[in-house]
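A single protein chain has been omitted from the complex, and every remaining protein chain is retained in its original position.
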Amino acid sequence: MITVRVGPEDFDVAAETARLTAGRADIGAVVAFTGLCRNEDGRLSGLELEHYPGMAEAEIYRICGEAVARFSLTAVTAIHRVGRIAPGENIVLVLAAAPHRHAAFDGASFVMDYLKTSAPFWKKEHFTDGSAGGWVEAKDSDDRARDKWS
Amino acid sequence: MITVRVGPEDFDVAAETARLTAGRADIGAVVAFTGLCRNEDGRLSGLELEHYPGMAEAEIYRICGEAVARFSLTAVTAIHRVGRIAPGENIVLVLAAAPHRHAAFDGASFVMDYLKTSAPFWKKEHFTDGSAGGWVEAKDSDDRARDKWS
Amino acid sequence: MARLVYFAWVRERIGKGEEEIALPASVRTGADLIAHLKTLGEEYAHALEHGDVIRIAIDQEHVEHDEPIAGAREIALFPPMTGG
Partner (left out) sequence: MARLVYFAWVRERIGKGEEEIALPASVRTGADLIAHLKTLGEEYAHALEHGDVIRIAIDQEHVEHDEPIAGAREIALFPPMTGG
C-alpha cells in the first residue's frame, strides 16, 4: 500500500502511522522520518517550497514503489508540504512499515535519499534580516547518499 | 536531552515527537521507530513482556547516551512497554532528533540494535490455540546487527 | 508548438512559468532545446547559462540531455532538486 500526498497542509505522524497499520497485525516495525525546517541559527525566517505539480506526486510514488519492491515493505506513506514553511515546522514525512526493523529503516532511508535528489521540489530561503535569500543549492552529499543504494 | 520510559502505558508518536522538538528550530530530522506486536499468521494471541525494573531504564538510558555522543543527536526518546501486549499493539518507540537526516536514522537504528541485545526485557508468547507458548529465543541476527556498529 | 514549463530559478530568470513556442526542426534533443532557447534573449541566456546543470523532464519524467524530444506534450526545465 503506497500513499503519496503533496500540498500545503501539515501532517500528523501518529494519525498517518495509525492509518498505515490499521486492521493489520503482520507489521512489526514502522519507521517514520520527519524532515523539519531549521532556523539556521536564527538567520532564516522561512522556506518557500516550490514543486512541479503532477510530476512531484508521480516521482515520489515511483520511488516508494521501488522501496516496497526492494525491501519487501508492507506499506509506505510519503507526504511533502509545499508553500511557505516557518522554522520548526514540518516539511516531509516518510513512513515505512515492514515485518522487521531493518527493512523499515532501509525503506524509509532509501525513499528519503531518492526523494531529495529526484523528486521535483525546490527550496527558497527567506532571511530574518529582510534580505531576499536565494534558492538552496543541491548538495553533492545528497547525490552520494543516493548512489550508495545502487 | 534523553527521555526514557518503561511501563505498561501505550505511547503516542506525535505527542512524543512534539515534546522532542518543542521550542527549538535547530532540528532538521526526526526518525521514529515503532516496534509492534505481530500476530504471526494468527497463531499468536499476545506477548507478555517481563523486565528488570531499574536496570531496564538504566541500560536504555546508557544506550541513548552513547547514541547522542556518537551521532551528535539533539535528543533521543525511548519508551518500552511491559506486561501483556496484544497483536497490532505498540511495544517500543525510539525517537532520534538531529540537524540532518543520516544522524537521525543511524541514531535510532543504533539504539534499537543495542536495546534488543542488552536491555533486560524478555518476551513470552501466548498462542491462540491455548497452548502455553514459551519464551522467545534471542536471535543471532540481532547480535550481528549490534556488532556492525563496533 | 511545444509546451515548456520552468521551475525555481530557471522560472524566475526567464520571467515566466510556462509558454508555448515553435521550435525549428533542427531542435531534436533536450540539449538542442537548451541551445536554441539561449538564442531567444538575455533572460534565457542567463537562466540557461550553465546548460549542463539544467534538468530536463519530458511529460513529467526525467530524461538525459541527449534524449529526443519529438512527440513531447510537455517539456520541463529546472535546476537540481532540493526537496525533502
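General remarks:
All chains are identified by letter, namely A, B and C, in their written order; residue positions are counted from 1 within each chain.
Simple rule for what comes next: a residue touches a chain if its C-beta (ideal position, glycine included) is under 8 Å from a C-beta of that chain, and two chains touch if they have at least 3 such contacts.
None of the values given here were measured: they were computed from a predicted structure.
Here is the thing to keep in mind: the chain we left out touches B in the whole complex. Of B:1, B:15, B:86 or B:138, it is B:138 that touches the chain left out of the display. Within the complete assembly, residues 35, 49-52, 54-56, 58-59, 80, 91-92, 112, 115-124, 135-138 of chain B touch the chain that is not shown.
The working rule: only the chains that are shown with their structure count from here on.
Common neighbours of chain A and chain C under the contact rule above are absent.
Computed centre separation for the pair chain A/chain C is 26 angstrom, with centres defined by C-alpha atoms.
Under the contact definition stated at the top, the residues of chain B that touch 2 or more other chains are 101. Each of residues 84 in chain C touches at least two other chains.
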